[in-house]
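Quick notes on the structure that follows.
Removed: one protein chain of the complex. Kept in place: all other protein chains.
First chain written, first letter: the chains are A, B and C, and each begins at residue 1.
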């Protein structure tokens, strides 16, 4: 199979997530980065493109130039996929323009800044029929897929409660007052959107909960806080959830939780068993059946579901990590792009939209119960 | 030092917690059980007393008979301490009567059934000047004491957030419909009080939070649930907390959390570090300073505070457990009883009263914020 | 049942293991310490006896005085059991004298200083018919018992290999040059015997291996080392083993392994599964069946063998530790003493003798294979 041609918007020198996307696309050899508008600073965009070995005529000063250039090129040169890894506030304009022009898109999360934008984008993707992947990378882990299959297959019975936590400590100090690129835009409402930790990592938690259990958040009661000195967005949130089917939930996120690095954990309690998975030890999943000893399921081992096995490159005991999980989304997307299908195992624009609504409703909650469906 | 003479109310054959109290009192050789009214069933009371080697004339059919007998005896025979380990609904009458008669008391938790009873008992203890220990045993662990000293000493800076969880799975099935003594009274409101999991283990969680951090719960928002079929009391609770000094908290308890056995965990996040302790691995405490690698502190090791060291019998690596922690309360109480002081490191009647209020307010919350101070 | 009367030899103020024996005997309320020769220093012996509340006339300056006094007393006063917790070099004389006089004995390990002494003691115990418990306390853990039952019951098939490690770090520095009572006698060949770490903890490792697997060490090849400056006995040993039935083994012990506290670990690999147990997390046992996920068995949980369940006081998740395991030996011994049987689940004089032979042969090995059966 030929490699898919990719253009990247954002992700220039010093950006964090853009490099991750490139590693993830490279890992399985299915993609080739050929074009980009890699920074909002033209000089940096150019330098970044050269670093990555792009041809000079495919390095652009901004995304409209990239779009215009792509539209001029013959199909055999034109990119198959546009990857959007800018700060959050730019996602909407870029995504809308490329989708509207018929391009397939992979976009980082949170998708956009509000439910209105999200709704418009969902409709547009549907209208154009393009593929659209939101890179909620954690659900690319094989054992997250296994958890999903176990829950859906009834292994733990009806779900009663879900506890999902995402604890980080990197914003415990006043990092944004120093010159940390990540913390500076992520704590600026204009660039990051209405949610701080909520948007950055709460959306991952919400998506993980939804993906594994299939349950929807119907109501939530969110207590947000900003502990960092002078911080304008939440760096901590504790949220009670009422889920579809009568299940309950708790979603905790924090970026000032010293001692936690990137500690996303999901526990699902059902009538006949429970599941426990932690992102920092992603190669294992604990399945505790009612009235029997807990079993430690491992990536690559015999007996996993087909969908989990498909996401493994290596035998058990040979750890796969963050990049591998991220790559699994791209691998599924590649299959769709090659085949013209839309059946791959990756998050869609609707998942991204649900996350946007989650952030918006949580911010609106102010400690009271709010309905997720409400405007 | 002579052994302290003890009478026990409750704790007959098949009772769980009474036997634990006896192990705990026996461990350090400071107590001698000499009298009892061990069951509400006279025949069982007698048989239980004989099992324990009590003299026939000190085995009583009910607690009033025990009280009357004790009052008749000369001081040299009279018990030094009355231990109350009945089902919860009996705590109040028994405790009130013995305190009123001037006896020192150790009483299991939750203390009593409502803030009115609790208040009366607090006043009475104060008036009589007796010692009164509420056996919140988890704070007897050396590393819980170490956590308290670290927080109080400023090792992690101002506390921002506390997450305390207590997950058990033993009520995941409908245990009370079978003949399980423990589950049957613990799930009966008349015997157990207004809280189910909340009273049984939530009070431990509240007390742990308070003891370690010194912070008070000012407001709470509690979502209770009963998942067990036909269950009349909560078996799951998720509670948001607003703590004194602006800190936030989350308190989770569940008794239907399959895969968790007795999983009490406390995390305290401060401006300059965090602490993490789990009851199921009680011999270690993780202290993560801001900007430095986490340190694993262990029971018995050099460098612990005096109060933690005093609670250790064995060198590091020789695990001490539940009974040892429990015994530490009794050891501190013994010192008070011998010396006539009231300065020992054990929970008091006021701690028990605070727990009763916590349960009452959490039940009243019904998903809304309520003030802890309110009636 | 009446409490058994106990005399203790050794175990005075500042002794470590004597206090552990007392805690262990106290825990279940089956023993009462009534007499003692607690120290080789008469003044200390007296003070120690008073600390423990012994009657003045049952505190003795030395063990011959204790023995003489006991023999003078009527049966109703005479002790049921003599507990020997002196430094190792005194075990033989004391044990021989009391056994010869018909007393039941519990003796700490290593049993005596050489196979000749050990053989004599074994014969004497057999001749007198007394009960004799060697306090290899680690096999009192419920999950060690469970491991034994699983191996014996064929759960992991024929045993192929055993890896037993016992790592401590407390002698990494030159502790004996300071005034540490424990390290000073334990590193003195005259008091400790021919083995240092080998005798102190290697015997525990050997006994654990033997107890769980039932296999005998047929040949061994031992590399001993003394890393502590000026140390006269081994503080580290690495030993290859050839076991009965063709199995292989490795036994590692060290007391200079910084970072390990009391890290005894046993792994047994069989044709159809494996077991893994660590003393520092004694409430769990990992059972990995061939071709299925590992199962985590926990103390107190359903499905354990009768012999493991009998060793549990508390439900799962309520940690039991070192003292509880130690107490389990005493509880089994108590049953034998009450019933006049010799069927309890505790290590016998022959186990102690096997440990003595193990040390002697390992010291003799000097890096070459030696036969365990050889003189």
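Everything that follows uses one rule, which is that a contact is a pair of C-beta atoms (placed from the backbone, for glycine too) under 8 Å apart; a residue touches a chain by one contact, two chains touch by 3 or more.
Please read these numbers as outputs of a predicted model, since none were measured by experiment.
Note that of C:87, C:110 or C:169, the residue touching the chain absent from this view is C:169.
Within the complete assembly, C:273 is the residue of C:49, C:194, C:273 or C:300 that touches the hidden chain. Interface note: of B:232, B:296 or B:342, the residue touching the hidden chain in the full complex is B:296. If you put the hidden chain back, the residue from C:116, C:290, C:339 or C:374 that touches it is C:290. Listed residues C:55, C:258 or C:374: the one in touch with the omitted chain is C:258.
Within the entire complex, the positions of chain A that touch the omitted partner chain are 1-3, 16, 19-20, 22-23, 26-29, 52-53, 168, 170, 260-263, 279-283, 298, 300-301, 313-324.
Residues touching the missing chain, restricted to chain C, are 156, 160-161, 163, 169, 172-173, 221, 223, 225, 227, 236, 238, 240, 242, 248, 250, 252, 254, 256-260, 267, 269-274, 276, 286, 288-291, 294, 367-369 (touch as defined at the top).
On the side of chain B, touch with the chain left out of the figure occurs at residues 287, 291-298, 301-303.
What we mean here is this: only the chains that are shown with their structure count from here on.
The most centrally placed chain, judged by C-alpha centroids, is B. Chain A and chain B have CA centres that are 43 Å apart. Separation between the centroids of chain A and chain C, computed from CA atoms only, is 55 Å. For chain A, the set of residues that touch two or more other chains comprises 291, 294.
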